[in-house]
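A single protein chain has been omitted; all remaining protein chains appear in their positions.
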Amino acid sequence: MNVTRLGNRQQLQQLLAFGGLVVIFVFFSVASPYFLDWANVKGILLATAVTGIMALGATLVIATGGIDLSVGTGMTLCSVMTGVFLANLGLPLVVGVLGGLAIGALIGLLNGLNVAYLRLPPFIATLAMMMVAQGLSLVISGTKPIYFSDVPGFGQLAGGELVPGLPNAVLIFFVAAVLAGVTLSKTLTGRYALSIGSNEEATAISGVDVRRWKVVIYVVAGLFTGLAGVVMASRLNSAQPGLGLGYELEAIAAVVIGGTSLRGGKATILGTVIGALIMATLTNGLRIMSIPQEWQKVAVGIVIVLAVYADMLRRGKEA
Amino acid sequence: MNVTRLGNRQQLQQLLAFGGLVVIFVFFSVASPYFLDWANVKGILLATAVTGIMALGATLVIATGGIDLSVGTGMTLCSVMTGVFLANLGLPLVVGVLGGLAIGALIGLLNGLNVAYLRLPPFIATLAMMMVAQGLSLVISGTKPIYFSDVPGFGQLAGGELVPGLPNAVLIFFVAAVLAGVTLSKTLTGRYALSIGSNEEATAISGVDVRRWKVVIYVVAGLFTGLAGVVMASRLNSAQPGLGLGYELEAIAAVVIGGTSLRGGKATILGTVIGALIMATLTNGLRIMSIPQEWQKVAVGIVIVLAVYADMLRRGKEA
Amino acid sequence: MTDGPALLRATGISKSFPGVRALDDVHLDLRHGEVLALVGENGAGKSTLLKLLSGIHRPDAGTMELDGAPMSPAGPRQANELGISVIHQEFHLMPDLTVAQNIFIGREPRRAGLLIRDDELERRAGRLFERLGIPLDPRQPVAHLSVAGQQMVEIAKALSFDARVLIMDEPTAALTETEVATLFRIVRDFVSPRTGVIYVSHRMDEIKEISDRITVLRDGRYVDTLPTAGTATRDVIAAMVGRQLATGVRPEPAPGVADREVALAVRGLSTRALLKDVSFELYRGEILGLAGLMGAGRTEVARAIIGADRSSGAVEVNGKPVTVRSPADAVRHGIGYLSEDRKRYGLLLDQDVVRNVMLSSLPGMTRGGFVRDADGRRVAAEMVDRLSIRTPSVTQRAKNLSGGNQQKVVLAKWLVRDCDVLIVDEPTRGIDVGAKDEIYTLLTGLAAQGKSIVVISSELPEVLRLADRIVVMCEGRVTGTLANADATQHHIMELATRFGADRSLVTTGGDA
Partner (left out) sequence: ASGGSGGGAPGTGDKPYVALVSKGFQHQFWQAVKQGADDAAAELGVEVTFEGPETETEVEKQLTMLQTALDKSPDAIGYAALDSEASIPMMTDAQSRGIPVIAFDSGVDSDVPVTTVSTDNLAASAEAAKHMAELVGSGKIAIVGHDQTSQTGQQRVEGFTAYIHENAPDIEIVDTQYAAGDQLKSADAAKAIMQAHPDLKGIYGTNEGSAIGVVKAVQESGRSGELTVIGFDSGKAQTDAIRDGLMAGAITQDPIKMGYETVKAAVAAIDGEEVEPVIDSGFYWYDQTNIDDEEIAAVLYE
């Protein structure tokens, strides 16, 4: 079933995936008196924000049947470059932030060119980019964190609260999710991403310039990587060049748990948001319950299987 | 093109992929006097062995169009359990080793059941297993390495040299590669893996019990994970419960660099071996040349793109 | 009629899918030693009935008997074991495996129960092809075969079982007359007093030729079973569609075609694989037929023109040379191409009718960068109406439509795009007789509006029915151009076999 139109059926579906999240929420609320506290919920949302933003971009790429392994270290490179622009070069705040986004777009551009024009498998192209970005982050930063202590207002970007009580990082995540949702279901970029994922050859024969659009899609995904990098840097008030590896797996997991198919053609942004929330909630809840670290892993693994299986049962064979 | 029968054409192809490896070899031989030293070549082969064995199993799974993220931490769980059998319970060497393999098969069985009968996306099923295996390794080992110092002969399993000058780990890798190759191209397991990867529905309609065979395929892949665990434990003379994360990506990268398609249907064991060697050789060569670590990443990323692109150019449009 | 139980009998069969009642109290009986044709409009439920007989779906109600014994195959494998062999309308092939591996999947000969003997597999396939007279290489990967080649593999696979009931769902939709002749020979060889054949086709002449009786379905209901001998084709059609149709019309000679502007000129088109110096002109408002045997290179010409495959030569649109490097370029210059392979190059199977119909025209359906879905739904609904696409709603997934209705969806996509030059490759593949006529009327209407159309078709009557002029190809060359008035089937065949060298079913699907 086409899970991108917000038809009735689909709204129901996502309501139910949301239901899975609610079950987890209710469970932890009962299990721990500290869980359902606004401070804690805020903590969960904050913990979701950066991975969540990365996952938004990854959803677009996965919609085409591709994969993006470079989101994690790419995000790092973006925060390092934001650091260079703002802390080292002292550029104005807006320029630095836009610069960070531009680096994300550039990473996406290279990924896109490699995938579309050199016809490299996305796994390879983005794996290579993952390494290159990691290396460059270290090289450019001189393997040292870049601090934003002298950049007034930068920390407020993610840490401030435009909406009282809601950290900006979370607000940015939500706004980004809406943008990603609109992109996926209402713009040519999203439509072609789904068409390419559904049947690339048929899309090409239908007169769609598949290669060009693939590049566009990766660039848009890169913008989300860039945004994640800026938010990360702002939240830590520093660019940490050593961070990032492993985030790609978390982001992709959020996408897939949300119900987007790795084969392409089916994607849902709301699902991705819920997937990211499920991951963060699980980790948080288990920690709140003081489950030992090693058992947390086991529990998360099992819950993921159960959650996705329940979701599939509900959706029937169409999933 | 069907890259599983060793037709003439295909032999040529793999000869050429091998050619890529040779180019890298020649380059480093010229660049560093230490590179083409038997001790160093042996080091490269040793560094290939464990990831290579994991990649063999992953090739089978990827042939079906699936993916196995659990090979890394699964391997760890197998080495921890081997430690439990041999060092803690003091079972005979053979029993312990077979036990380690059996744990691998068990991991594969669970993956297979989740994928085939619960119809979970392989990414989710094996991601969950990756976490569960990681957690269990820590739980079972009490987060401490298990040492085999008191298990006579265990270290020799990987470290000894049945063939003088060639560490057993490498020998085991080569033998495992031959077994995997035969499995892929000469047994029903391999044939149905490729068939499922090529068109799962058609395979089912043709009367193949797709679900049962998927389980078989994951179990066989699990055996390779088990073998990797035993070799790893023997090589380190200890079971390191914290190890393993990240190996899955390396293994999958070796498979894909070798020319196996993540979409399934096309797979080559020789390619996987070469892919694994390319990765290990690159890392080694750059180290031997004393390239700073941060630049190594960048270089590996770029060389992977170049190598795969060159390989695709050569194979022409059929890739 | 022989005494005793029928070979295969189905009674009171009903089957529903979400939103669709595909079969409603249908019955069918196949006698020993006969070929029973099953006909009906697109979406009438033919394929669904066959899927019930072969265990792919389970009926909601009704019983099935084989030689008087009740049967309810739990799956395709069991149906095979019962002696029922099916060639489905949609291929079920594994493109990465070889022809031989495909045919014997699930039945691999092994050494010591373990190692597959591929040499033996290939030998068996070779023997099978020899017996059937099919020119296929057992070691060829299926991905390299043309649609026709794939169809032959399906036929060979079905016949490789020791079947008593052979069921064929539109096996000739992708075949030209030579292959059809081969197939009929195979069918006649197959039929014996202990066997029988169920044959589905939209080609009435074939049904006339091969079948003994004809069972007609309409809207998922049983209409009648008629003896072939003694029933006029138009009566069969009338039973199918519920009214009389006129057939066999040929176009009026187009007045003064030569005076018109050239809409598309192809000059010296060559590809490395097949085409040699192909040149022709397409006038504004003209329908140009492209005829030839399978593998003559008609599809290759189309793919080369739209830039899907690399080629040398020149293409001019409205007298101006254009560079076409990709189908996107082609569409930009107003050239659209409807592929013969709807599953691979035509449809987004997982997406709904709206998305499929909009695919070529999306940029025109946006406002301020946002896609206007309401427009898409409206346009799709119009098309469903105009082409009488049988679907519960425009949000049905393409996958769930019947074969003929899928074909109509692909056609709808190009009608919406409204290209000046339209190249249609087997446009009526799998489309029923009634709808075929509607499509002919539609194409003629488009030409009358000034669109220029190239029709590639393996059915000569179709070419003769539609085309103002006919370009005939053989082995990648143009062997002649005929005005409709001068063209006869005989004449075309003569040109199409000009070189007569041996052909194979091998086709590289282009830029795959």
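Which chain is which? They are A, B and C, in the order written, and residues in each are numbered from 1.
Simple rule for what comes next: a contact is a pair of C-beta atoms (placed from the backbone, for glycine too) under 8 Å apart; a residue touches a chain by one contact, two chains touch by 3 or more.
Remember, it's a predicted structure, so these values are computed and weren't measured experimentally.
Screening A:59, A:126, A:238 or A:268 against the full complex identifies A:238 as the residue touching the chain left out. Among B:186, B:214, B:235 or B:266, only B:235 touches the chain left out of the display. Within the entire complex, the positions of chain A that touch the omitted partner chain are 32, 34-35, 37, 39-40, 43, 46-47, 50, 138, 143-145, 147, 149, 159, 167, 232, 235-238, 240-243, 245, 280, 283-284, 287-290, 293-294.
Taking the whole complex into account, chain B touches the unshown chain at residues 32-34, 37, 39-40, 43, 46-47, 50, 138, 143-145, 147, 149, 155, 159, 232, 235-238, 240-243, 245-246, 283-284, 287-290, 293.
Here is the rule we go by: only the chains that are shown with their structure count from here on.
For chain B, no residue reaches two or more other chains under the stated contact definition. Each of residues 512 in chain C touches at least two other chains.
Only residues 1-2, 5, 7, 182, 186-188, 191-192, 194-195, 198-199, 201-212, 265-266 of chain A touch chain C when the two sit together in their complex. Remark: chain C residues 306, 308, 326-328, 330-332, 336-337, 339, 344-352, 355, 359-360, 362-363, 366, 369-371, 373, 395, 397, 413, 417, 512 touch chain A in the complex. Against chain B, the residues of chain A that register as touching in their complex are 69, 114, 118-121, 123-125, 127-132, 134-136, 138-139, 143, 245-246, 249, 252-253, 256-257, 261-262, 293-302, 304-305, 308-309, 312, 319.
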